[in-house]
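Got a structure here, written out as structure tokens. Questions coming.
Every protein chain except one is present and positioned as in the full complex.
Right, chain A next:
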Amino acid sequence: MANAIIEFKSVTKQYDNDPPVLDDVSFEIERGKFYTLLGPSGCGKTTILRLIAGFTEASDGEIYFNNKITNHVPANKRQVNTVFQDYALFPHLNVFENVAFGLRIKKMKNAEIEQKVKEALSFVNLEGYENREIREMSGGQRQRVAIARAIVNEPEVILLDEPLSALDLKLRTEMQYELRELQRRLGITFIFVTHDQEEALAMSDEIFVINKGKIQQSGTPTDIYDEPINRFVADFIGESNIVTGKMVQDQLVEMVGKRFECVDGGFQSNEPVEIVIRPEDLEITTVERGKLQVKVDSQLFRGVHYEISSYDQDGNEWLVHSTKKAVVGEEIGLYFDPEAIHVMRFNETEEEFDKRLEAYTDGSGHGK
């Protein structure tokens, strides 16, 4: 693709004889978009970042940057800058000097440095903070200094390694907006690493869900949320009810001993599958009107909704997000639309999955 700024081709990273941290990973990153690498700790997402940054080298495969192979290019020669998890600000330098550090190393003229640093600081709304010491800055401000330090070098790609994990919830949400906004204004590629799925859904143009050194699924936040490829993705992104069943035929699935209409297709008849229904797609109703009958086990008030945990007669747990209150111990019915059901094949690769979706959905999609 002409627009790809970074491309991984069958990249593997392995330390000694341990199982590979990254296992034959290939993907492309387009210019000017906000990417998120999402996965649990130890899944290899940070390794991808370090490979792009040049802190570590791939054991196998090629990494292209602007269509040029960059496997052995040293970190400082790449058009890439990193915002570290703990910001990695120099504690003995003030804000100005922290941002100016790279420029000073490059022996730029003082006037030029001053102008660039001022510009970078105004980009992150930190004008007037030049002479503050780092210890006098709050977590969110330190975060912004770290970003200013990255953008002052005018890189083509900025890598962010879980930069929001040290902030409290409110500040984190605020910084999500700011980061997204900053990326739009700068128009450069952001690659953001996180294990927080909400963060990933809120900010990204494109998400790579990674587990055990492999990319499980990539796509826009809605794609990934509505059509997870497998149990891992469904479970990792948002809350989900996952039960096993079988596909009687296309558009008809069997679970908990009943048959339900759905919109998925492209299966063999009677193929065993896994079925995902998001808790917010379940509606509480009377036992008679419900498509499923469950017994309420426990209930938590979450602010925006009640989180109700219930069990059907087979012992499957059904999590329901509802603004209506349920009574613990009572039998209730659960109603859902055919579009709410998402059927997943076992061991389907991303390619096969995409092909099947293209063939059997006519753009109407699932869920909401």
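As a convention for this text, a contact is a pair of C-beta atoms (placed from the backbone, for glycine too) under 8 Å apart; a residue touches a chain by one contact, two chains touch by 3 or more; residues count from 1.
The rule we apply is simple: contacts and distances are computed from a predicted model.
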**Asked** Given the options "Glutamyl-tRNA(Gln) amidotransferase subunit A", "Sulfur-oxidizing protein SoxZ", "3-isopropylmalate dehydratase large subunit" or "ABC transmembrane type-1 domain-containing protein", which would UniProt use as the protein name of the unshown chain?
**Response** "ABC transmembrane type-1 domain-containing protein"
**Message:** Can you tell me which of A:I69, A:A88, A:V287 or A:A359 touches the chain that was removed from the display?
**Reply:** A:A88
**Of A:K106, A:R184, A:R259 or A:K325, the residue in touch with the unshown chain** = A:K106
**Complete:** Full-complex touch with the removed chain, picking from A:T47, A:N94 or A:N153, is A:N153
**Hidden partner chain, residues of chain A it touches** = 53, 55, 74-77, 80-82, 84-86, 88, 90-92, 101-102, 105-106, 135, 149, 153
